[in-house]
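Written out below as structure tokens is the structure these notes cover.
The full complex has more chains than appear here; those shown keep their coordinates.
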Amino acid sequence: MPDLPTCEMLVLERKYSRLYVTINRPDSRNALTAEVVAELTAVVEAVAPDRTIRTLILRGAGGTFCAGGDIKGFRASFTAPPPEPGQLDPIAVSNRTFGDFMIKFDALPQTVIGVIEGAAFGGGLGLVCVTDIAICTADTRFALSETGLGIPPAQIIPFVVRRIGQTTARRLALTGTRFKGDHAGEIGLVHYVAADSAELDATLNKVLNDIGRCAPGANAATKNIINAMRSAPLESVLDDASEAFAQCMRGDEGKEGVAAFLGKRPANWVEKVD
Amino acid sequence: MPDLPTCEMLVLERKYSRLYVTINRPDSRNALTAEVVAELTAVVEAVAPDRTIRTLILRGAGGTFCAGGDIKGFRASFTAPPPEPGQLDPIAVSNRTFGDFMIKFDALPQTVIGVIEGAAFGGGLGLVCVTDIAICTADTRFALSETGLGIPPAQIIPFVVRRIGQTTARRLALTGTRFKGDHAGEIGLVHYVAADSAELDATLNKVLNDIGRCAPGANAATKNIINAMRSAPLESVLDDASEAFAQCMRGDEGKEGVAAFLGKRPANWVEKVD
């Protein structure tokens, strides 16, 4: 088992091939300070090459997923000196850091589940958009609240557009309207809406058992093909996908998967939640 | 307050930062003649650089939003002489004019609301697709009716694809099927479906109050980021967005927004519908 970074703001818990990552700043409703983002980035960088971790589960401590950016911290920006001519504005550089993290998180080969409760505002809503499967409680509150503060959701809205399309993204960002879990399900921001926290945990376990039946290498290859669709032409994506298919088929997973199917037995990679 | 163009086909009404634009040809159910499109284009060009206008509200007079292209006018096309070799067909040039208008309307920095009643056929359905927030009554009728007339929805279907995705766009365009408000909401063509015209107006006011809480400069910056997602790579969008973020944060809106949030008071840009 490879090393995971030591974290002050996050709680990391490993169970078999699953890594549970909990943002643990409940006093500030898990607001995204520079420190939280730095620790999340370090975890993502450590996990990405680690084939023993198949699934990453992201949640927030204290019943709130993430209330967004650190607004008190924003105030410090005003005293930052303006950039020298020809230099990048340090406020822009700092803001861009979050986009870098989002790109890396979105590209993780592991399957990522978001478990959303309480509130997901601003950057918290952005985090939801880079999970593969998102589960929330019906009373979770969501909003793209930035423009009400006089700033654009700069590093967030591109991922919202990818997640739910530009039509709904425009409405949410230009009105800042608040909405709850059921509507989040209707617009495709989340996939499952649970009545309460007991159902939330039960849904998480069901999803984990589904993922546990999928071969980890095949899942990573599939996620890679989906990500490639964003920037490469279709023919080229299909070319690369056919080589990934051949590698999986000739590898241990392909042989085991077909043999298990024909033998009507579980494949050797199946992992159940205990 | 800058000059708005004098219009014959449109009624323009200004209230504080809001511009109400009404297509006013109820006898032809607000069909899109060349004159109507020319006046809409002139309004869009006048409004785009005007920071005192924050919101544009588009509707149709006489209980109908817009019944589409001017079919009687189409007949005149048949008598137009065919193009000289090497020349563009004047029918194509005239058709393309509508696409130019759609691009400009879609790119307005202002937040655009469509208030849809009665019917939105063909080009009228196209107009719905370039609003930021669309509200309709449940009994509004919609259709992409062009192919039933023997012509493609040439300057319209690309904006329909952007709005609701190619899957539903294919079905609507290749069947010409009629549908009503509830279905328009389900497929994401509109965002709010009102039971009747009283609820339509109440929903409009609620949306206007939401927009009134959002900083106008931040909204314009946000819309610009969303539009950039269509043609620029993600990294480049995030770079530009981080600079827009820094400008807003250092500007009057960022300072006022954060101060108002921490002071638990409304920001100075908040505008309520009276």
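Chains here go by letter, A and B, matching the order in which they are written, and residues are numbered from 1 within each.
FYI, a residue touches a chain if its C-beta (ideal position, glycine included) is under 8 Å from a C-beta of that chain, and two chains touch if they have at least 3 such contacts.
None of these values were measured; they are calculated from a predicted model.
Taken as a whole, the complex in this structure file is built from 3 copies of one protein sequence, with 2 shown in place.
The working rule: only the chains that are shown with their structure count from here on.
It takes 120 degrees of rotation, in steps of 5, to superpose the Cα atoms of chain A onto those of chain B. Chain A meets chain B in the complex at residues 71-72, 74-75, 77-78, 82, 89, 91-93, 95-96, 99, 103, 146-155, 157-158, 161-162, 165-171, 173-177, 230-231.
Partner chain A is touched in their complex by these residues of chain B: 111, 132-133, 162-165, 188, 191, 207, 210-211, 213-215, 217-219, 221-223, 225-226, 229-230, 233-235, 237-239, 241-246, 248-258, 261-262, 267, 269.
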